[in-house]
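As you look at this complex, bear in mind that one protein chain is not there, while each of the others sits in place.
When the chains are written out, they are named A and B in that same order, and each has its own residue count from 1.
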Amino acid sequence: MKGLVAAALLLAVLALTSVFVGVGDVSFGTLFGQEASGQAQQLLLVSRIPRTLAIVLAGMSMAVAGMIMQMLTRNRFVEPSTAGTAESASLGILAVTLLAPELPVFVKMLVASVFALAGTALFLRILRAVPLRSILIVPLIGIMLGGVISAITTFIAYRFDLLQSLNAWMTGDFSGVLRGRYELLWLSFALTVVAYTAAHRFTVAGMGEDFTTNLGLNYKAVLRLGLVIVSLVTAAVVVTVGMIPFLGLIVPNVVSMVMGDNMRRSLPWVALLGAALVLACDIAGRLIRYPYEIPIGTTMGVVGSALFLYLLLRKRRQLG
Amino acid sequence: MIEISKVTKAYGEAVVVNDVSLSLPARGITSIIGPNGAGKSTLLSMVSRLMPMDRGRVMVDGLDVATTPGDVLARRLSILRQDNSVSSRLTVRDLVTFGRYPYSKGRPTVEDRGHVEQAIAYLGLEKLADRFLDELSGGQRQRAFVAMVLCQDTDYVLLDEPLNNLDMKHAVTMMKLLRRAVDELGKTVVLVLHDINFASCYSDHIVAMKDGKVVHQGAPDVLVRPDVLKDIYDLDIAVEEVGGRRIGIYYF
Partner (left out) sequence: MARSRAIPVLVLLGLLAVASMVAFMTVGARGRWDFILPFRGAKLAAMLLVAYSIAVSTVLFQTITNNRILTPSIMGFDALYMLIQTVVVFFFGAAQFAIAGPNIMFLAEVVVMVTFSGLLYRWLLSGEMRSLHLLMLVGIVFGVFFRSLSGLMQRMIDPNEFVTLQDRFFASFNTIHTELLLLAFAAVLAVTAVGWRLLHTFDVLALGRENAINLGVAHKRAITIILVLVTILVSVSTALVGPVTFFGLLVANLAYQVTGTSKHTVVLPAAILLAVICLVAGQMVLERIFAFNTALSVIIEFLGGITFIVLLLRRSVR
């Protein structure tokens, strides 16, 4: 419990830092001091606070979504960007943008999550054709499936001159977040809370279908609930800020290394550390090339793949 | 003659072969036996330069295996490991033809082709010669690899558990064939074997290893004795004489 409080404090410090980092002059002085200006307060309310909130919400829910996927596939290396989920969501957004551009964002997100659900189901379907479930073949197939889906997406986007917008969904970027344009992420937060209340079921499902049935739980129902949560969360994040690669992979892995796989216990940690990691990466992205910004998709790509490599090579003996 | 002097191999803390010195006589079958993890295969790999040694030296007919060019050694000594999986799609004849590579560098002559057919016949693979390796059973594939090694026509033939995957009939055929190669062609064969009775019936010389060291060696009638086997395997093994051969019985 003490640890959790410390983690929450760390998150709060990072969040405060995030609020005060940026090109516009926002500081205690400009907000409350002598030279207080309405402009700084405006900037704070319209841009900085929404941005920080968006980061925290997206970070939490993506990390938890990754954790759920790992439980359900019983594989440590699966998350929305290694299972075709995120790529399917972008295909969905592209489709709805082409066919019915006037629909509200919320409906677009729903369409995207239907695609994400279908893509993930396809992934699970292919996995059933793998008789011996080698741990590593699963993410390999997922990454390739994602590649195939995004090739289709790129082709369509290219045909209809939408490559520019496609790029926006493919690389996560919080710089465009303003009040009124991130609120969908509260939905993914709500779903994270739902996941927490159902945590025990996911833990049980993580031990396998037979085990779950033996305990009197409906395995299929747990699986469906998990997939719906993951798809909705992924779609909401991709629609509002774009893909954040590897987040759902590394955070749960690190947490599980330290405290095992009881989801009730580890989920708060995953959520807090997910948010903290994204915040840290976003702050770094804003500072490295000040006043320009490096999008979160890029910084997370570097940090995430480096950590992923570490996880793979560290476990070399056990896996090989 | 193969002379092994003070050879050591370790993986981190674990010493697999510990300061082994041994000389294996030319002409004849030498079997290396011992419990799992005794270092038999590792020793064989080092003798055949598949694996570098940490310390020590191996000489084959006066050639140091660590410094002699690979293609010179390949005409003197051949080695077959136990797990042979090949990703290329090859027929049995293709594979056996590779045995001539040290001589012809990929351009087999008429004479080479003669050797190939001879080796195929020696192993009784005529009917399978044009089948692809991935269409064969484990035992048939094993025989194809042995044919390749024989086709290499080296004085020294090293085989790591050649009876793996073979049924009883083919195991006996294989041992008889190796015996014939020794008696008729004057080869030197070194085997790692798990079955002490095959070692007893067909070897001229047996080397027993345990925990990375050579613990016993000698002719079959010296080695295959209850007290010696007890020392090697830590198991009570009765020894009976059947038709002039010493057979160990350890099933009950």
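Observations on the structure shown:
The criterion applied here is as follows: contacts are C-beta pairs under 8 Å (C-beta built on N, C-alpha and C of every residue); 3 or more make two chains touch, one makes a residue touch a chain.
Everything quoted here is computed from the prediction, not taken from an experiment.
The chain not shown here makes contact, within the complete complex, with A, B.
Of the listed residues B:30, B:78 or B:140, the one in contact with the hidden chain in the full complex is B:78.
The chain omitted from view is touched by exactly one of B:34, B:102 or B:248, namely B:102. Between the chain not shown and the residues A:6, A:45, A:100 or A:140, the one that touches is A:140.
Checked against the full complex, the candidates B:89, B:176 or B:230 give a single residue touching the omitted chain, namely B:89. Within the entire complex, the positions of subunit B that touch the omitted partner chain are 48-50, 69-75, 78-81, 84-91, 94-95, 98-99, 101-102, 105-107, 130, 149, 152. Subunit A residues in contact with the hidden partner, per the touch definition given at the top, are 77, 126, 129-132, 134-137, 139-141, 143-145, 147-148, 151-152, 154-155, 158-159, 245, 288-289, 292, 294-295, 298-299, 301-302, 304-306, 308-309, 312-313, 316, 319-320.
Following the convention adopted for this analysis, only the chains that are shown with their structure count from here on.
Once the centre of each chain is set as its mean CA position, subunit A and subunit B turn out to be 56 Å apart.
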